[in-house]
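Structure below; questions to follow.
A single protein chain has been omitted; all remaining protein chains appear in their positions.
Now for subunit A:
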Amino acid sequence: MKEESLLAFRDVSFSYDGEEGQRIPVLKSVDLTIEKGSFVSVLGHNGSGKSTLAKLMNALLLPEKGTIIVSGFDTKNEEMLWEIRRHVGMVFQNPDNQIVGATVEDDVAFGLENMGVDPGEMRKRIDEALHSVGMEKYLMAQPHRLSGGQKQRVAIAGIMAMRPSLIILDEATAMLDPQGRQEVMDLARRLNREEGITIINITHFPEEAVFSDHVTVMNAGEVLLEGSPHDVFSQVERLQSVGLDVPFAVRVRHALAAKGIELPFVLHQEELVEHVCRLLLTK
């Protein structure tokens, strides 16, 4: 194992009990390494095992076969369970169902209270965490008065207060409107860049993956593709064959290539626009 890897899956398998008592495999010998300080996207459609992957990362589930090492601890080691959960924060899909406190302040305090943090220290950390997500004005607000994006930011603040090394966004943007999705993604990128927090974004929106350092594509419980966004999204046919979409710019470039118009590889819409304009001007 490399020195800087924060999280490692070694030959991990997992299955659920089906309705008729049979085992339904969800993950089939998955190997995965997450580097410290990186921004990783895990893409896959429903049932690809990507949510199970997330729950295995902070010991909400334990692997059936294989081992998972988080900052040097095996998730099967029960004594380290709370330490692992402190290190690995998780933001869930439904913003309403993960806020425990009746006010923003109470909710951010929840994780700290569980850790047994001293009340004076707690106050300081709450202010810091809310500041880092830009929600300091909402200290006393009631959660149901906030927008979806704001609720997810509060959920992130609750995790930031625990000083984690890794935040998993488990489809955290799936239920948000475009503006909320933007808010949460911007925040995740900023925390990654400025605070050095490792981010794992589990999503089915390919657009969210273009900014990451590393993309892992899951399909039917296996890692289908892995690499930089460039490497992964250049395999358009492979992705589309398993029913996954690619970012808009990649799709357009691919369609143009099919018509005989070759463009250099692009990931972002702005790049695409630039290349198309250049092409039109030089013709």
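Criterion: contacts are C-beta pairs under 8 Å (C-beta built on N, C-alpha and C of every residue); 3 or more make two chains touch, one makes a residue touch a chain; residues count from 1.
Basically, contacts and distances are computed from a predicted model.
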Of the candidate names "sulfate adenylyltransferase", "Multicomponent Na+:H+ antiporter subunit B", "Thiol oxidoreductase" or "Energy-coupling factor transporter transmembrane protein EcfT", which one corresponds to the UniProt protein name of the undepicted chain?
"Energy-coupling factor transporter transmembrane protein EcfT"
Of A:13, A:103, A:147 or A:165, the one touching the omitted chain in the full complex
A:103
Among A:94, A:147 or A:269, single out the residue that touches the unshown chain.
A:94
Which subunit A residues would touch the chain omitted from the figure, given the whole complex?
58, 60, 82, 85-86, 89-90, 92, 94, 96-103, 105-106, 109-120, 122-123, 126, 142-144, 158-159, 162
